[in-house]
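Entry: subunit A
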Amino acid sequence: MSVIVDYYNYWIVVFLMMAGFYVVISANNLVKKVVGLNIFQTSVFMLYISMGKVSGGTAPIIIEGVTQYSNPLPHVLILTAIVVGVATTAVGLSLVIRIKHAYGTVEENEFQNEDDAI
Partner candidate 1 sequence: MSILDYFSAILLAGGVFFSFTGAIGLFRFPDFFTRVHAASVTDTIGVILIIAGLLLQTSFDLNIIKLLLILAILLLTSPTASHALAKSARHGGLLTLAESNRSNDR
Partner candidate 2 sequence: MTGVLTATCIAILVVMAMALARALKAPTVYDRILGVNMFGTKTVLFIAVVGYMTGRPDFLDIAIVYALISFIGMVAVLRFFEYTAPIE
């Protein structure tokens, strides 16, 4: 029982990660792949934040009368990672748009067929 209480958070995060991973490898459509990548990424963020949590702690903004704070370091790492994540997502999406211009489709198997034809 204590195993479940100790680890349930990590397990669900792993499940979410795998859902994102499945979308990335099985989806044909590039936009959906990007969505899957983002789901994966958000789950990784959640894993980090879960590690930083201290039970009984509170948010790491100092107020009077509180001594137990959660770990601020993962928060810093993830905060910047989120902004960088959206920037890289934008690069990915603009690549998708270029592929659409070049091949007329964003389905992976279709433009691979076109590549083979050339």
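These made the cut because all candidates are chains of the complex that A comes from, given by their letters.
Please note the rule applied: a contact is a pair of C-beta atoms (placed from the backbone, for glycine too) under 8 Å apart; a residue touches a chain by one contact, two chains touch by 3 or more; residues count from 1.
All of these numbers come straight from a predicted model, not from anything done at the bench.
Going through 1 or 2, you find that the chain touching subunit A in this complex is 2.
On subunit A, the positions that touch candidate 2 within their shared complex are 58-59, 61, 63.
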